[in-house]
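Here's the structure, in structure tokens; my notes come after.
One chain of protein is taken out of this complex; the other chains stay put.
As written, the chain order gives the labels A and B, with residue 1 at the start of each chain.
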Amino acid sequence: MADTTAETILEVDGLVKHYPLTRGILFKKQIGEVKAVDGVDFRLGRGETLGIVGESGCGKSTVARMLVNLERPTAGTIKYKGEDITRLSGRALKAVRRNIQMVFQDPYTSLNPRMTVGDIIGEPYEIHPEVAPKGDRRRRVQDLLDVVGLNPEYVNRYPHQFSGGQRQRIGIARGLALRPEIIVADEPVSALDVSVQAQVVNLLERLQDEFDLSYVFIAHDLSIVRHISDRVGVMYLGRIVETGRDAEIYDHPTHPYTQALLSAVPVPDPEAREHRERIILTGDVPSPANVPSGCRFRTRCWKAQERCALEVPLLAVPAEFRFTEGPAAHDSACHFAEEKQVVPPEEPGGEPPAEGPESAP
Amino acid sequence: MLLEVRDLHVEFRTRDGVAKAVNGVAYGVDEGETLAVLGESGSGKSVTAQAVMGILDTPPARITGGEILFQGRDLLTLKEDERRKVRGAGMAMIFQDALSALNPVLSVGDQLGEMFVVHRGMSRKDARAKAVELMDRVRIPAAADRVRDYPHQFSGGMRQRIMIAMALALEPALIIADEPTTALDVTVQAQVMDLLAELRRELHMGLILITHDLGVVADVADRIAVMYAGRIVESAPVHDIYKAPAHPYTRGLLDSIPRLDQKGHELYAIKGLPPNLMRIPPGCAFHPRCPMARDVCRTDVPPQAEVEGSGGARRSACFFWRECLDGRHDG
Partner (left out) sequence: MPEPQQPEGVIAPTGMGGTMDLGAGEALTLEKTPGGPEGTGPQEKPRSLWSDAWRDLRRNPVFIVSALVILFLVVISVRPSLITSGNPLQCDLAKAQEGSQPGHPFGFDGQGCDVYTRTVYGTRISISVGVLATLGVALLGSLLGGLAGFYGGVWDSILSRITDIFFAIPVVLGGLVLLSVVTSNTVWPVIGFMVLLGWPQISRIARGSVITTRQNDYVQAARALGASNSRLLLRHIAPNAVAPVIVVATIALGTYIALEATLSYLGVGLKPPTVSWGIDISSASAYIRQAPHMLLWPAGALAITVLAFIMLGDAVRDALDPKLR
């Protein structure tokens, strides 16, 4: 696993995406805006995996779409190796796109049903012909199928002849075709069956080592994010509220939202249900069209005070931990940050991960 | 036993062949008990529940065998109008997608009240009062003001509460919840699961919780039945199964999920894919994916063996449940 001191490959600063809310048929009038992403910063090191977790509507997918240039940010910069890619177009944009690829959530809609698997995985070479000479493409496609654990003879089949897990492998093969440096994976396993999820997670980890990839891994499932990530950012209503190394976030969360989120995750251990403290939040996530003033989490927070409605908390190491060295000293956007252990600590003698035979290739 | 399903078989006839969705499922729920039915898509967990509720579409589905005993009566022998009386008053169902399960053109008050008007012959006014009471019970804030609102005016979590209120309306003895929180966010999911568990205790109902989420099961279930390819492969009290599964599929599932409290290395992955229901493998349906499979698994269907020392509470449909209990993955 890479450490945070690795070379920064992607740098995101003040990323904002607001969608105008309009009324009127021909002549549209703006009546408000949806603040889908409202000021997000993060760094991604080479070979590193950054996990972004949050509930639906927190803006994590919009961030993903901006990273691969499917959406133009309203403000902010995305620097790939120091170059801002948000204003690029034409040839320069195309060149950057080669290096940042995406894996989509839904394996059923992310593959064109009218194209063969060979055409789907080979399409990147048609769009970027300089990557592979024509005569070489078929072999490359078959190699990719092999790499993701599918039979290379399947090139002439159509997506509907495959199951969800296999389709996701095809989507991953397409993402790998151009040998990108960064892969943005937006909920890559959440549409898959439980028994197939592990296969795909393992595949992604193997590919990371094999191709020296950096991942931005977006998911709502905190367990999977912990499993795969080196660093984690927790998003709420368009902002990152807490970020740090995985152990800092999971074992020493200081933001009340992170604590609530972690405590709400069901743990597959019936023994834990008696001695686990659960923080049950009240209410729902507010609409991003109508974001609360000050701290956006205050409407559901049990610690909220007057200050929270007036002052926007900054994402920084909270004052009380600023001069400590411990794992609690990581960025947390809360006026009243305090450490709280919500995930039962790993038992040292706990059940070791079963040593089963290797998964399906 | 409040509900007992015996040797249930359901097929779906399609042009491409017959899909055997449920192949001899047997399970039971007592009053006040929570049974979790765990399985992946295509395992038959929902089809079984729909057969119990009597809401399977026939055709294409066909119940080809078995009994569904509810409070001692076999539901499959009842006439449709008697069956209808059982639905709602005897048992009720909660669906995953509350938005599509609620009628968008009726206010939630009307939909809740309808149950009392139809089944109890109440007046509109009394029914409205009952609706408010129910909404209070599932902790919808300001219920009296919101009773005239339409489903789309509620958030996902609130809609799921309204679904629960509807299911509770006639105080059924059994509630079947089919992935009730899958579409919800974790923080809201926790609220809804808590509510469901509390109401079950309060009203002493039987609850069948259908889910694919091992975490949710561990949090609320008393007993668990694991389904694979239309069969129950293991059934046991919830503590036992997490401690030591007696079927390689259960073990595989448990080992393959990443855990919040553990950062393991590589995840164990069950190889291969769930079977095509039109071509279920002979013998044990799990054998092509099973690390313990031996010759007998390819030819003989394993019986539901009682796990020794469990006093009949625990069964496994694996020839080699002993080895599995011992934690040996490869036989």
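In this text, a residue touches a chain if its C-beta (ideal position, glycine included) is under 8 Å from a C-beta of that chain, and two chains touch if they have at least 3 such contacts.
None of the values given here were measured: they were computed from a predicted structure.
Enquirer: For the chain left out of this view, which of A:H18, A:R97, A:R137 or A:H252 touches it?
Expert: A:R97
Enquirer: Hey, which of A:G57, A:G149, A:P253 or A:P288 is the one touching the hidden chain?
Expert: Considering all chains, including the one not shown, the answer is A:G149.
Enquirer: Looking at B:V132, B:L273 or B:A293, which makes contact with the chain not pictured?
Expert: Answer from the full complex: B:L273 touches the omitted chain.
Enquirer: Write down which of B:Q96, B:Q111 or B:S316 is the residue touching the left-out chain.
Expert: B:Q96
Enquirer: What residues on subunit A make contact with the chain left out of this view?
Expert: With respect to the unshown chain, the touching residues of subunit A are 25-26, 65, 68-70, 93-94, 97-98, 101-102, 104-106, 109-116, 120, 123-124, 127-128, 149-151, 154, 156-158, 160-164, 166, 171, 174, 178, 360-361.
Everything below uses one rule, namely that only the chains that are shown with their structure count from here on.
Enquirer: What is the distance in Å between the mean C-alpha positions of subunit A and subunit B?
Expert: Each chain's C-alpha centroid was found; their separation is 31 Å.
Enquirer: Please give the residue numbers of subunit A that touch subunit B in the complex, ascending.
Expert: 55-56, 163, 165-166, 193-199, 201-202, 205, 220, 222-224, 226-228, 246-247, 250, 260-273, 278, 280-282, 284-285, 343-346, 350, 353-357, 359-360
Enquirer: So in the complex, the part of subunit B that touches subunit A is made up of which residues?
Expert: Per the stated touch rule, the residues are 40-41, 155-158, 185-191, 193-194, 212-219, 221, 238-239, 242, 251-274, 289, 291, 327, 329-330.
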